[in-house]
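The excerpt is restricted to a subset of chains, each kept in its original location.
A, B and C label the chains in the order they appear, each numbered from 1.
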Amino acid sequence: MKTKTNPTLFSYQKISTAAAFLLLAVLILFPLLMIFRTAIEQNGVIDLMAPLRLLGQSDLTSVMFSTLWLGCCVIIATTVLALPLAWMMAKTAIGRQRWLDVVFLIPFMTPPYIGSMGWMLFMQKNGYMEQILPASAKITPAFFSFGGMVMIMSLHLFPFLYLILRNTLEQIGGSTEEAASVHGASFGYRFRRIILPLLLSSYAMGALLIFVKTIAEFGTPATFGRKIGFYVMTSEIHKYISSWPIDFGKATSLASLLLTACLLMWYIQSILSSRYSYRLTGGKGVRSKKYSLRGWSGLICWLYIGILLITSIGIPYFSVITASLLRLRGTGLAVGNFTLQHYSDLLSWGSESMEALVNSFTLSLVASTIAVLIGTFLALKVGQGKRLSQKWIDLFSLMPNTVPGIVIVVGLILFWNSPWMPIPLYNSYGMVVLTYIILFLPYTLQYVKANNGQIDPILLQAGAISGGRPLYVFRRILLPLLIPGMIAGWTMTFTIANRELVASLLILPPSMQTSATYIFAQFEQGAVSMGMAMAVVSVGITTILLLILQTLPAYRKQQLS
Amino acid sequence: SGSAQSPTKDAGTLVVYSAGPEGLAKKIQAGFEAKTGIKVEMFQGTTGKILSRMEAEKSNPVVDVVVLASLPSMQALAKEDMTLAYPEAANHDKLVKDWSDTDGKYFSYSASALGIVYNTKQVTTPPTSWADLAKPEWKDKVNIPDPSLSGSALDFITGYLSAEGDKGWSLFEQYKQNGVAIAGANQEALDPVITGAKSAVAAGVDYMAYKAKADGEPVDIVYPKEGTVISPRPAAIIKTSQHADQAKQFIDYLLSDEAQQMVTSAYLLPGRTDITADNRANLSDIPTYPVKWDWMGEHSEETTTKFTNLYK
Amino acid sequence: MTALTIQGISKSFDGVQALQATDLVIASGKFTTLLGPSGCGKTTLLRMIAGLETPDQGELRIANDILYSSTQRKNVPPHRRGFGMVFQEFALWPHLTVFENVAFSLRASGQKKDIQARVLTALEQVRLQGMEQRYPHQLSGGQQQRVAFARAIVMQPRLILFDEPLSALDAILRDEMRTELMNLVQQLGVTALYVTHDQTEAMAMSDEIIVMQSGSILQRGTPEQIYRQPSHPFVARFIGHSNWIDQGHQMVRPEHIRWHSNHSPDEHIHTGMIQQVSYMGDRYEIQLDMGEERLWTAYQDERMTVGEQVTIYISAHHVHTLNPVPV
């Protein structure tokens, strides 16, 4: 692995580093630079302060603050949801129920606007809740408030934080905790003095991602937020981008403010992480302390999980499925008003909806596969992230995660549709794939990077000693050992790509739809039931795919490690 | 046609960006392709999405024909000289004069009228005037589409103001007092009325109401007696088009009897005066305000801002 | 007085009997070692004493306090038992300094006063003065071990439990630490219960050894008793080299094999072939093939030739005949 050992290896290092930078520049950096240029250039004049001026000009300051406030509240609420769950899954026998992991991904698989729609249909006046329980009419209006919005967004995003926290909790060996308990610490004291501090660095990472996802989110503000009159930056950006008069300059100015906020958070997070991160896994295998769940504690745990399942999946999907089955939505829940017609229309062969469904799955399949390949390449380049070039590669590849999707898409259009662009990618299938790859590269990279970090370099050295050429060692040893991380990254990418809406709306070539844009179009056209049926089918297929994937041996191995 | 290859480079293909309703756009596309043999690549979206896409593509435009749902936006495009004049369009002369450009820079091939859409299960005595919705019995029961998202709602507000002058604002202020809620684009405003969460939409587009009614949903529409605004839906050829000939054929087709019939079966008002619909109120049956389209175009931005600030 | 009494304690995991019902008294103020091969249930027993694992049944008492009783449905949680414990992996808290690691139990039990003095005393006892502000990862393996020890003694617990605290160290450090640990325990005069599978460690350190196999106790006694009078073939085999004259019944230890006769009448005389010679520095370890698949070990001061036929002599009183005694 030493560069100097072999002249061909040495040049490979140089070439591949250059290739990585080129790739990142073309994929991410140039499009983002195009955005910044648009933000600060008005009629050929460069004005670096334009974004700030815009903020001062109108009442955008308050929108900016309510966006940040929303981000903070969602962090708090997701923590309240995810931390106990992560603890239960990591430290009690409930953790053996692996299927729960897939089920808890469902909220995340659900397009956010579908989730909000589900809640709204359930809670609104004359909604399903009131139809089932007329007495509830007194409390339902309270739901349409800032608190309700935080709740909906948190129920959508918490699985993300949960996965991160659970992994760390599992790594915090049982003996650290047991040592505390033998030395006189009660459960609460242990949790506060030992578990929380050790959790802090991954929590910071998770909280950052939640924050970024919240302030970059469009679906919920566009549906629920608008209904309660709560405006955030993305809705303002969208206003400038999709209603007359179109003003990219202002939109990108706001976007660059969001980006700045995200980078600030990222900086705080990286300081926290480096300050408070500890090597948790020692030489010997970790034996995780499992609490027994007898009597009350078991009941409370299952109750918690049950309530979480009902609120995060049960209620929204009750509404979504009901809406997809209703013959007349004005008639509501009534005998004889249910039909499977929408599903049979939806799934009839050769229909527009089938085409959209197939498009979605093939697009996400292609995009996630390529994203995993690129992500693996970059993850290997980042390696331990010690050298400066490695740090830069790491930062650049994470950027798409810190910028609202719509902003990236505008950048991509500006870049790939430039008159001087020699590659005719714009307005083609390839462009959609490229967009998905860029949007979801950070996920694959994270997963493969984590996996790569666990592989002891000595395994590769043993390969070299045994006579394996570098390429042979890569193929026979490194690659197979990376497969679990690649599968995890692929799964995540596939899942989110499959429901991607914001980018698809703008970037899909004419005459092409995905399931997400199909759903959106149905809502716009008034065929709400069709849209809901599509959501059910699409999420259902993804869930089944994931459950199948979970039974694969390679995936299981990843769960073990 | 899932695997659409870059249509710009494909010599014979016409690229159309069209606002809804989706079913109609599809039918027109199919009809046009069948009639002329010219292939059409269609991008469907709201007026806003279409404009945004055009803006992003500005340096290297792809589109040949745009079909919008908002006249002022189209007027702005024409003013910026982005549309190609085609005064020779067939049946140009039969179009409603007010809605189309005399030089043929755009053609309003259809229109929708705005009215009060209400839930028939909850409303026993339908309102007859805009002012009715400001009465206490309608407190918190009315939606109005967001003018920043719905071109037709904007047309109504600016049209109403252009007819009533500045005192027109008092209606919207009363609405606000009475708990009228801004609620997304047209369909989003209508949906709660269908499900019964709200009782009525002010300035709802009529074709959606007719369609929902035909589907059996408990909704109906009234046009207030003092008059309303009609929101025309214009189409135009983009100047940078590489396929001007095919684009002209598309415009001709839009204005043909065949396409106009399709328009009526989508519950829209036909753009041509000589065609009548039998499934909805015709232009002559709808009381209208005398609106000033130029004034409306000039004041749309300022009105939107004022209106949304009022309702925030 | 503060003896730990174990009565009928047993434990099984998922149907596997990790520990058979066991009776045992751990003498107060003594250094007692649980010795046995991997998987014999040593850790399980230790963890039940600490309260980290709940027994299936039985009773655990220290002095007159009941720690666990299946009949009385009583189970004192670990943090109220007041024991110290040194873990195999040390289990130091990586985010706390040495000082805070040691002070932890004082703070946790609310003994706020004199923390500074008591922690410094404990650190002094393990010779770690001046390292208070370091973090565990800034210490060598031996130093980490001493922090773990200081952490266990700072509360002056009634009982200190050790779960193979030396097995993670390398050979040289292990030797050093063993001596240190013994001295410390002796100085403090605490009761120590030590788990190991290393017989040398057990013999060198213990006042009493309890030999376990597959979840039950085979023999208990002083190191000398265990080595000289094993009551069970397994004990004989597991501790030191055993040369079987009669498989499972009669054996002799290698240091009692002589290369010259002392001409006493009851001397045992055997012949065998030298199979392997390993230099040990102070002596050679000779592997002898005695026929009938018996492999014996003996010591010699000079190198011998592999393959040579030799005669060896054993005094009759060095031949140990096993007659199992109850534990």
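Following the convention adopted for this analysis, a contact is a pair of C-beta atoms (placed from the backbone, for glycine too) under 8 Å apart; a residue touches a chain by one contact, two chains touch by 3 or more.
Keep in mind that this is a model prediction, so the values were computed, not measured.
This structure file describes a complex whose protein chains are present as A x1, B x1, C x2, with one copy per kind shown here.
Just so we're on the same page, only the chains that are shown with their structure count from here on.
Across the two interfaces under comparison, A-B and A-C, the one joined by more C-beta contacts turns out to be A-B. For the pair chain B and chain C, the distance between mean C-alpha positions equals 88 Å. Centre to centre, using the average C-alpha position, chain A and chain C are separated by 52 Å. Within the complex formed with chain C, the chain A residues making contact are 173, 175-176, 178-186, 189, 193-194, 197-198, 276, 278-280, 282-284, 292. Per the touch definition, chain B reaches chain A in the complex via residues 1-9, 15-17, 20-23, 40-49, 51-57, 59-60, 62, 70, 72-73, 76, 119, 121, 146, 148-149, 151, 181-185, 187-188, 190-192, 194-198, 208, 211-212, 215-219, 300-301, 304, 311-312. Interface residues of chain C, counted against chain A in their complex, comprise 50-52, 54, 77-85, 87-89, 91-95, 104-105, 107-109, 137, 151-152, 155, 161, 168.
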